[in-house]
Every structure is written in structure tokens, then in C-alpha cells.
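My questions all concern the structure below.
With one protein chain removed, the remaining protein chains of the complex are shown where they sit.
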Amino acid sequence: MRWSAILKRLALIPPTLLGVGAIVFVLLRVVPGDPIAMMIPPGASPADIARLRALYGLDQPLLAQFVTWLGQVASGDFGRSISLRQQVFELVGARLPATLELAALAVALALMMGVAVAVVGSLLRGSRLEWLLDTANGFFLAIPDFLWALILLLGFGVLLPLLPISGRLDPQLAVAFRTHFYLIESLLTLRFDVAADLLRHMLLPSLALALPFAALVARLLKAQLAEAEDQDYAQIAHTRGFSRTTILQREVFPNALIPTVALSGVQVTLLLGGTVLVERIFSYEGIGNMAIDAVINRDFPLIQGLILTFAVLFIALNLAVDLLVAVLDPRLRHG
Amino acid sequence: MSAVLEIDNLHVAIGAANVLRGVSLRVEAGEVRGLVGESGAGKSMVGRTIFGLLPAKAAIRAGQVQFEGRDLLAMPDKERRGLLGRRIALIPQDPMTSLNPVRRIGAQMVALLQLHLGLSKRAALDRAADLLAEVAVRDPARVLQLYPHELSGGMRQRVLIAMAFACDPALVIADEPTTALDVTVQRQVLQLVERMRQRHGAAILFVTHDLGVVAKICRSMTVLHAGRVLEDGPTADVLVKPHHAYTRALLAATPRADRPADALKPVPPALIESLWAEARRLDQLTATRPA
Partner (left out) sequence: MADLILSGPISAPASRWRSALARGGARLWIGGVLVALLLLIALFAPVIAPHDPAEQDLMSAQLPPAFMRGGEAAFPLGTDSLGRCVLSRLMYSARTAVSVALIASLLAAIIGIALGLVAGAFGGVPDQSVSRLIDVWMAFPPVLLSIVLAAVIGAGLVSVIAAIVVVDWTRFARIIRAETQAQLARDYAAAARVLGLTRAQALRLEILPNLVPLIVTLLAVEMGIAILVEVILSFVGISVTGDTASWGGMITEGRQIVYQAPWIMALPILAVIISVIGFNLLGDGLRAALDPVQRR
């Protein structure tokens, strides 16, 4: 992609985030549901309530609140969580790596499974088995991630108790982590026992996130492989004496990959959004799980911080996908 | 002179429809033969049969295709793949879609040279640059680094021609290589093909619907209609004194510099009708004949 295009995209980020922030800000304050009311202990005096309200700036007019918030954000202060009483920045920073690791594992699993199924499906083209594969794929595609989470939980957590169904790490494994990227750190410090336990906890939730995405990738890639194989340049490769395997590898696959990445790349953000429920179902300590509690508790600062975090991730993901497509497709790189 | 390509009584059908009805055709070594016919006459089917690119539902009902005395149709796949691209090559029709869009020109040419000639990457690149120079590409080293979309249509066609002659083939099938190009570029391409042929000593089967092109570079020609060979012979003879009514009609419909435009006569529909009727009668005959 040309640098000017990239810069334009980057330049659009702050206003987009501002818009997102503003909408959430207003939405939360304009409708019923008082966070202060939810956290006051019984027997609190009206003076106490008023003091709490002032502490969180909720006694100011709406516009003043927004301007104050903007000023704080500009200096990196995302406020203080009402329900958890800590700085939002720290709270999110502590949980974000868990979600990132989960999502990354899910994407990796999805790509492996999706590509494998697409290639197998291509080889089976025209046979009875292909129909079976397509139908099974459709089934996997139709069930959303949180439903898969419930099914996997039932299947491999309860009926066949093979894997844990909650948490990130066995509490009995006492490890002092320096960062919150537990999996990466344990692998880098060669603590494979810890890494194994982390993976055991991550397997079911990331599988739940991965399955629908894998089915999508499989369907897209299979269709694109078929289309690419019919293109002139692939057919002409036959006239040059190349074997079918070589043609699939060198001519068909690289070309089929481009629209596949472009179309499925959009869905990666959906996968990320799915962490909200899947983490909840598996009691996994990431930002998704935190988001649900924040909403239930009407914790405005935390909700705002989390939504902004998600928005930044979405935008970054979209940009990354577009860059990837530009890398794969030389036609997009030159004017 | 021994025949490079000999097609004998080839019957090809796609599903229930016959697309080639007993086509017989011979190309001698070093010969330039034109294969003429309108769209749907079966011209590309001949090439597809040779290259093994018939659609899935197609079946070769009868006939033989011999290349340098070897039976192409009966040959095992691996053996045939050794010939394709090396001894028999294709110049494709549409330069805009015939090159892999995501690979550089150099990479595509080198892959071909390495497959058939077993050259090292360095040697293959050198030969590729030489071939590009032969097809009058300026600055071959730079072009090798480019992607297809960075070249014009005419340039891409040159690359495809270079790739066809890369391994010194004995037979080159040119599938309407000028159809997708504009008139000014057409002449250059024809000259180029002729020059390459002389340099590499190949025979050419020039598939086209344009009698003007045939007149310019084909020494001999075959006229095809509804999958049947209607006329065959040296170009000079066929164009000056055509035997078949269809050939005469085609000539009458071809614009010529020495004739006014209003002298053009379309091919009479009645003639086409009768030709199709003949073809269908032939189908019935071959269907009832014991295999």
C-alpha cells in the first residue's frame, strides 16, 4: 500500500476514537442506571452519597464531564474504576495480554484447520465426500463462538472431564510472572510445565473462538482455490508441463489467498468481539470477562476504557489485514 | 520431411455435442500452417486436445494424435508433461490473463527453464534475459523484476512468445495471439513470431479466424467448420483458387485493401445451414457405425 494511503488511515484513527468515546460517554450518562446507587453501602447518609458523586465528577453537567474526561485521556489518565477502585489503565493493562494470547491462539488454530479443510476439500472436488465436507463445514459455520463454548464446556469439561473449564492457570502452580503475557513468558523462560497448564486452560475457549472462523476460512479458501484453478494462467501452466501439485502450490494457492484474507480478515474483529462471552463462559481472566462485569455494575470509567481498547484493537486489526493483503497482492502496491 | 504433428480422424465430443468431427491435419517440421475457422468451429479444441486441457465432460471418441511419431493421447501423463512446454509450446490468446499476477516475470520464466532444461537459477535468469532481448524487449534485466500488471498488453504478449520458444520447441501452437491486441501491435507480434520461428526452427500451427493473418505468415492452411476440415492446402493455392464454397464465402467476406468496402459479402446463411446439415448427417453415420 502506498504510504499516503497508510498515513490517511492512521490520521482517521483519532477522530474515530473520539466519536466512539463520545457516543459511549453520552449513552452511559443519559439513560437510567446510577453507578453510585449500586455501590453505596446500606445506611449511607445523603452527604456520603453526594461526596461519592462529586469524587467521580458525576455531579457536573454532561459537557463539563466530557471535556474533563478528554483532558484526562490526553494525559493518559483513563480514570478510576468505580467498582474495582483502581486506575482503569492498570486494570485493562493487566488483563489485556490474556485476551490477546487467547485471540492469537484462536486465530492460529483457525488458520491451520481452515487451510487444511480447504485443501482437502479441493482434492475431493466432485466426489460424494465433498458434499459431506461442505455440509459439515456449514454446520460449524452456523454455530456461533459462544454456543461452541457451551458445547465444548459440556463435552470436554463435564461429560468427559478432560480439560479445565475455568480460569487461566492452576492456582497451585505458584509462579511469579513479570509481565501479564503468561504464555509467552513461560515459553521464553522454558517453564514448559507452566506453559502446558496455561494451554490446557486456553484450549477450549480458543477452540470455541476458532471453530466458526476456521469454517469461514475453509469455505472461502476452497471456493477461491476452485476459481483460481480455472483462471487462464493456471490452465496455461498445464501446457508448460508443470504437475498439478506444483500448479496448486505456485499459481493457484497464492492467488486464492488474496481474496480469502481480504474477506475473512473482516471477521477477525468478530473473533475478538467473541472473547467477551467466551471468556465469561470459561471464567477466563481477560478484558472480555471484565467488560461484562463493568456493564453490569455500570462502571462508567471502566466501560469507556474497555470500549476504547476494543475500538483501538479493531482498527489495528483492520489495518493489519489491509497491509497483509497489500503484501500478498503486488497489484495493490503500485499505483 | 517428417511430420511434427499428425492428427488423424479425431472425434471429440463434449457431452452429447460433437465438437471435432474426424479432423485430420498434418504439420511438417518447420512449417507454418494456419488453422482457420469462425468462433465455435473447433479450432481451440484441437489445441486443447494436444495439451490435454479438454473440459471435464469431454471425451475423445476416436482418432490419433501423433507428435514426432509418438502417440500423444496414449502416452502416460508424466511422459507427456515432459514434452509440454519443451517440445510443444503454446502462445496463448489473452496476454492480460495468461500470466500469474502475483509472480515476477523473471520467476515465471526461470521456473519453466529450470523444469525442462535443469538450469541453475543464475543460468536460467541469463537465458531468460536473452530470450526477452530476442523478442525486442528493451532493458530485459529490469523487466524480469517486474510484475505482469506493470507491463503493457503488447509487452506481456512478447513475454509469452519468449516463454513459448524458451526451450527450442519443435511445434508452437499460437492460439489467436493477435486477437486481443490492437492492429498496430498485431503486425509487430506477427513479425516477432516469424523471427522467433526462424531462429529456433519450430513449426507453427497458427490458430486464427483472420484470413489476413493467414495470408501474411502461413505457408499452408486448413479450413475448419463445425469441427470438420473443409479445405486444406498451400495458402497461395487456397486463397487464390478455393475449392470449397465456404472458403470462397470467407474470402468474399474478408476486407481487402484492393477492393471497395461495399464489395464485402457476408457468408450466406443458406450455406451455413447446409454445412451444419452435412455435419449432423455425418454424426448419424459415425454413431451407427460399429466402433
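Letters A and B mark the chains in the order given here, with residues in each chain numbered from 1 onward.
The criterion applied here is as follows: a contact is a pair of C-beta atoms (placed from the backbone, for glycine too) under 8 Å apart; a residue touches a chain by one contact, two chains touch by 3 or more.
The shown structure was predicted, so the numbers you read here are calculated from the model rather than taken from an experiment.
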Exercise. If the hidden chain were put back, which of A:57, A:144, A:254 or A:330 would touch it?
Worked result: A:144
Exercise. In the full complex, which residues of subunit A touch the absent chain?
Worked result: 16, 19-20, 24, 27-28, 31-33, 138-139, 142-144, 146-147, 150-151, 153-154, 157-159, 269-270, 272-274, 276-277, 280-281, 291-292, 295-296, 298, 303, 306-307, 310-311, 314-315
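As a convention for this text, only the chains that are shown with their structure count from here on.
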Exercise. So in the complex, which bits of subunit A are touching subunit B?
Worked result: 126, 231-233, 235-243, 250-251, 254-255, 258, 328-331, 334
Problem set entry | subunit A-facing residues of subunit B, complex | 51-53, 56, 81-86, 89-90, 92, 94, 97-103, 111-112, 115-116, 147, 149-150, 163
